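What follows is part of the complex, with its chains left where they were.
Which chain is which? They are A and B, in the order written, and residues in each are numbered from 1.
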Amino acid sequence: MTDDQEPIRDIAHLGHFEIYTPKPAESLSFFKEILGMEETYRQEQSVYLRAWGDYDRCTLKLTEAKRAGLGHVGWRTISPQALYRRVQALHASGCGIGWIEGDTGHGRAYQFEDPDGHYMEVYYESERYLAPPQLRAKLINQPQKFTARGAAVKRIDHINLMCTNVTPNREFIQDKLGFHLRERLQPEEGGVEEGAWLSVTPLVHDIAYTRDFTGNRGRLHHISYWVDNQEDVLRAADIMSDNDVFIEAGPAKHNITQAFYLYAYEPGGDRFELFSSGYLIWAPDWQPVTWRKTDRGRGVYWGGTLPESFKTYGTPVVDVSALSKEDLFVFDTA
Amino acid sequence: MTDDQEPIRDIAHLGHFEIYTPKPAESLSFFKEILGMEETYRQEQSVYLRAWGDYDRCTLKLTEAKRAGLGHVGWRTISPQALYRRVQALHASGCGIGWIEGDTGHGRAYQFEDPDGHYMEVYYESERYLAPPQLRAKLINQPQKFTARGAAVKRIDHINLMCTNVTPNREFIQDKLGFHLRERLQPEEGGVEEGAWLSVTPLVHDIAYTRDFTGNRGRLHHISYWVDNQEDVLRAADIMSDNDVFIEAGPAKHNITQAFYLYAYEPGGDRFELFSSGYLIWAPDWQPVTWRKTDRGRGVYWGGTLPESFKTYGTPVVDVSALSKEDLFVFDTA
């Protein structure tokens, strides 16, 4: 921190995430045909993709692997100096892994692990997407033509990571990377923290940590892309239903984040969220909103409940048959 | 600046604007009944208003005056230290006016003038809106109940100021307040800059400066509020039409900013924009988009043109009958 009265402001935004899939061809088809994303590169076991409104060359790296799950999360810093500051802090904390030379779409990156064991990296240099002639938009302020294919997701939105214990992960990302806590699920005052929603941008969250009731480490709850309005989410639900994509929950509205959401599983097993609506946070002194049992904190604003799978399913997939109702009781989140 | 390689990041967001109206009762009725805003305070010749999604107690100060026009624009800083830094820079530049003790909704503020003579102020302390019981929302992360009255605007969006010469105003707000240039209208390379769209947030603009073809100083082009989707803009157009509110332009889509817009005049004469869609900017190294004649930079993406009044009408209203077609030729903006 350059000034101990002022917060860290070094992370610019969520740059990309990498997910693993045991069914690479089917997963790729889902992201390209059902969600309408563009493939921008292939290398070894990975395909690089972006949404039509993403300014980056890659926001999703899809990598073939034996099991579904998170590869890593990439955070872009606001400047080279900011990158330097974050690397120093991460290194000092003992969670650092080291530098890599970069990847398709970005330059040198410093890798590290969060307390729950999710891989992350910070980097500054990024490759701005330049559309080939057939994909060039008529609007010069739009990175790519609107291809109108499938759900036509517009841009990367956020990531939700499961963890055995929310608190240390939340504190880690606040302290080391400067995230602001926006909302929190803690059913009982002084009780266990079930979920935390944080951001460095005015988005209500760039990342969420939610409790893994199965007791496993390092799992992925979901990745999320944005569409500009609720009609587009409904339209996507029609497209998914007509193409035999299982919709786990939604379209509906969360209490937490006010998201208008739809959750589905991509063919490899990773959960995917289509997100719209919500709200933006402008206050530099935002006071985190804490949801208690009594605040209708069941995750669904208009009524109903989220399915039980929402509490236990994540990737890699684990056996949950031994879990009792009591284990799952308290958890209901977004 | 804490580091001469890094940009100023001291302004958090557009806090509020004050506009003058010679018809206070009719203007108030427009903002409350047609746009659906809430009155939060009255004092002397002013009424303080906010949209249902604004976290601040006041985003619009409506003040009775002989002529319509801008009162002032208020920018909130990210911290007290940031306020101190900006005041130093403004004072040193010679444009400073001095401190005021504050106003309804915010604390101590430092006033100054931009090169074209628009009054502005910077402040840090702000009063968070606390809804009275009858307006309390069920969602604890929403500042107020959704009253669903009229166009039901959600939050303050941006302001557009006319000026005799865009360039010095654009440079002033970049250099002194740290705004980023997002888009620019300069029909000929090396020619006159007709408009500049700038922001400190990921919004494509918090402020625009556009050329005043009448040669006057200090005029207001429009204030703008946000609604979450395009259907809401269309709905507002129905409400306005059915209530005899003159719609000057739209609903339609700008090239610049990609806004889905509707322009109307409130009864006092000030222009008001209802804004939705557009895009958010995440890149810390965003390259400003410059619109030339050849880039379809006529302001209207899908076709048609903006009315001539869009080029000359502002508040205070001035006589434009002596202007020739040539005077207006080059200007077409958003």
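The criterion applied here is as follows: a residue touches a chain if its C-beta (ideal position, glycine included) is under 8 Å from a C-beta of that chain, and two chains touch if they have at least 3 such contacts.
Note that the structure is a prediction, hence the values are computed from the model and not measured.
Trainee: Tell me how many copies the full complex contains, given that 2 of them appear here.
Mentor: Whole-complex copy count for this file comes out at 4.
The criterion applied here is as follows: only the chains that are shown with their structure count from here on.
Trainee: Whole-Å distance, subunit A centre to subunit B centre, using C-alpha means?
Mentor: Each chain reduced to its C-alpha mean, subunit A and subunit B end up 32 Å apart.
Trainee: In the complex formed with subunit A, which residues of subunit B make contact?
Mentor: Listed in rising order, the residues are 2-3, 5-6, 9, 12-13, 53, 55, 76-82, 126, 128, 138-142, 155, 183, 201-202, 204, 228-231, 255-258, 277, 279-280, 282-285, 287, 289, 291, 295-296, 301.
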